[in-house]
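Worksheet: one structure, shown below.
In this view, the complex is presented without one of its protein chains, the others remaining in place.
Let's look at chain A:
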Amino acid sequence: MKLKQGSFLWYLYLDKLYCLLSVRNVKALVEYFHLLDVHRKKTLNDVLFYHFLHHVTDLKRNQITIVFNMLDWNAVGEIGFDQFYMLVCILLAQENHLEEQFIFRHSRPVFELLDLDGELKIGPSNFHMYNFLFKIKKQQLRDLYHDFDITGDCRLNYKEFKLFTIFSMNKYQESQKAVEEEKALPEKKVSQVNVSQRESLLGINHFESVSNYNCEHL
């Protein structure tokens, strides 16, 4: 999924730590929602919602329907601002590659969204259905049920899900650290190379400097 470049949502900034919008951004989003709320019900119906998501993302029709059904948990046929805000945060998290962080920070609402039947348990099919939103890979999903399904019923309750989010968050942080270290290493090498180049340009030879040192001390 990708956000349309230059669209209103594209300009919003999602806080990387808390995965939330600033008050100023939320205010702008309220205005935007108000503009789309044609029938003044403080909600968006399925048609408006479809055209909105179709306009700002590259999601397909069936995916948009899945998202709508996920957000319209009460089956009212319309979604309010709370759900709209949640969706925008999910979209921005995905755009900024912050899926793990988002699930970790908002584990409860995400769990409630994934728990379609309201049984307080999530099956693998639910995860699979929303894969395009949260980008949980197949292998990750297999590991998830293998490692965290403590009750052994092939479904995750909230505590198990929370454990998974903590684990995936740790993994994500480790990978981020590794990436940063990889980035830092070439910089060090480059700086070392630069020093040696500078010395050679200035005509400073290590052997010369050592011999000079010896001469001076002799």
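Basically, a residue touches a chain if its C-beta (ideal position, glycine included) is under 8 Å from a C-beta of that chain, and two chains touch if they have at least 3 such contacts; residues count from 1.
One rule holds in what follows: contacts and distances are computed from a predicted model.
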Quiz prompt | Omitted chain, identified by the protein name its UniProt record gives, among "Cation channel sperm-associated protein subunit zeta", "Actin-related protein 4", "Cytochrome c oxidase subunit" or "C-X-C chemokine receptor type 3" | solution = "Cation channel sperm-associated protein subunit zeta"
Quiz item: Which residue among A:F52, A:F84, A:F102 or A:F161 touches the omitted chain?
Solution: A:F52
Quiz item: At which residues does chain A meet the chain that is not included here?
Solution: 7-8, 11, 27-28, 31-32, 35-36, 38-39, 47-48, 50-52, 54-56
